[in-house]
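Shown here: the complex without one of its protein chains, the others still in place.
Chain nomenclature is as follows: A and B, assigned in order of appearance, with residue numbering initiated at 1 for each chain independently.
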């Protein structure tokens, strides 16, 4: 069953002609062919719209049962489904069509009787609280919020309007979530950070009095963690998106419209300025600054400041171009290291065969 | 208390003679010694079966209180517990014995009254639903499924037979889980992936209409995340196993019988063919293919296709043999870089001491 069939409401049905009109493409085949869902070529049936953009997937085309296919001009004449729409950019055209077929999951209304909501909670209008959710004392829940099953919002949190907490999210006490913030399943926001004071009796927790503020339109992926500040606040700027399993430590400030891919880790008190992109599994040390619109490649390890607008990669991270040059040199080094060693040790001159690739 | 004592059922008790018979080993000492559990040498009591396979742990042997010990031939005469069984491969022998002492955790029957199960759910026979679990509209739960405490299965999901969801798992709407799939605590399956369209008003979510399909016998570790597809589906092939904290992005297809170690991350639309092994913390870029039976070492960063059957490592990942050669050359380079620089800059010839290791 495709997710587009969930919920029971009537399906959107579009003709091939309608899809061609919406995407600005050239229709071939049956203009009346009807599609009500989307699917990849190898899984599509006659009721599905599909697409062919890259040669990588062309092998699936001849056998595809898709009812209508958006195809790039290069594949316009390839044998395959008869009803096709030729468009310059099939991926973009397909993305544009997704909204037509997408039906949001059904949303139960009101507060489920199994939810535990403290008497002092202020709840706005149009709010959904699913089964077994728990909302602590003095929490403010803005209009249109949707709190998923088993989610826990601890005392004193303030949620703006239309905040979406997916199931089993935990929001620690006193966290502030701006309008339209989305926390995916299992996200943990506002934990006291990893700060301990060494004492003769062993490490003692440093109290964390700082806030944890997620501004409007922030989205946090599944099982990601954002710690609260100790003295300073942890702040994530408006429109910034975090993927799954991301770690943001105490006192970190992230600017607006940043993208942090899955499994990124940011150590304490670091500043990430507006528009920064961090690739998957990248790590950033504590107390550094990544300048606005900089990009850090996947798996990079940043141990110092990154200037605005630059692309850095590797460990330790440095400008990507330097990194590439170093990696290239390293790959070539292996072929010449032995004669080079002999050279500097005053031994025999290298022979031609040793120097050859 | 050992986990083997939990559940209240009668303990398995085996004599040393019985263990020797089962493992094909040579018994010395008291054939009637009885053991009812397993334990490492330093924690075993007289009721425990233990083992000694490697010199690393031989220091624990003389003082061990274990009732019976499986020992490798090399340690057959080492001073220590009197009752011992000499076997060629003590680890394998011990693993073979584990089943004899393992007692599965007790399983409550039926649907706990605190669980919230939508009226339209179809529930098979022999199903357990633990306290506070939540099952949404139109979900299909196959025979013998076991849904843990606080787990959330959202609308339209289809679970095969004997699916095991551990506590606090979240399955997003419309996910399909094959027979005997196991999701460990906190696993998140079917989240809409990390896809946004840049617009003048900021990034806008791309609707995710693709499915999320886990075929039979897939196991997903604790707190791991598998996103649903956007247009394409996310599919994990039969028998594939994911460890803890793994991330699988949208539209990824993983073949059959793969092993993904802990903290692995797979970016969007990547293909992992059958029988692939990915080491811990390895990362794979989007839109690449890892060929059948290839192995990727721990922490490797794969940024291009990996041919079938090869072993790759490092960042950027390349064939492991090349990687080793490059690392070896790099280690040696540090000792000669200065005289080499002088050489190419036309300076003085290197002295013998500079070139020495």
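In this text, contacts are C-beta pairs under 8 Å (C-beta built on N, C-alpha and C of every residue); 3 or more make two chains touch, one makes a residue touch a chain.
This one's a predicted model, so the numbers in the text were calculated from it and none came from an experiment.
Enquirer: From the listed residues B:131, B:144, B:203 or B:319, report the one that touches the chain absent from this view.
Expert: With B:131, B:144, B:203 or B:319 as choices, the missing chain is touched by B:131.
Enquirer: I'm checking contacts with the chain that's been left out. Which of B:33, B:85, B:158 or B:261 qualifies?
Expert: From the options B:33, B:85, B:158 or B:261, the contact with the absent chain belongs to B:261.
Enquirer: From the list A:69, A:145 or A:340, which touches the chain that is not on show?
Expert: A:340
Enquirer: For chain A, which residues lie in contact with the unshown chain of the complex?
Expert: Residues of chain A in contact with the hidden chain: 114, 116, 132, 134, 137-138, 150, 152, 154-156, 158, 168, 170, 172-174, 176, 186, 188, 190-191, 194, 196-197, 202-203, 205-211, 223, 225, 227-233, 245, 247, 249, 263, 265, 267, 281, 283, 285, 301, 303, 315-316, 318, 322, 325-326, 328-330, 332-333, 335-336, 339-340, 343, 350, 352, 354-356.
Enquirer: In the complete complex, the non-displayed chain touches which residues of chain B?
Expert: 1-8, 37-40, 43, 50-51, 94-95, 98-99, 101-102, 105-106, 112, 114, 130-132, 148-150, 166-168, 184-186, 217, 219, 221-223, 239, 241, 243-245, 257, 259, 261-263, 280-281, 298-299, 314-315, 327, 330-331, 333-334, 337, 340-341, 343-346
Operating definition for what follows: only the chains that are shown with their structure count from here on.
Enquirer: Quick check: how many Å separate the C-alpha centres of chain A and chain B?
Expert: Roughly 24 Å, centre to centre.
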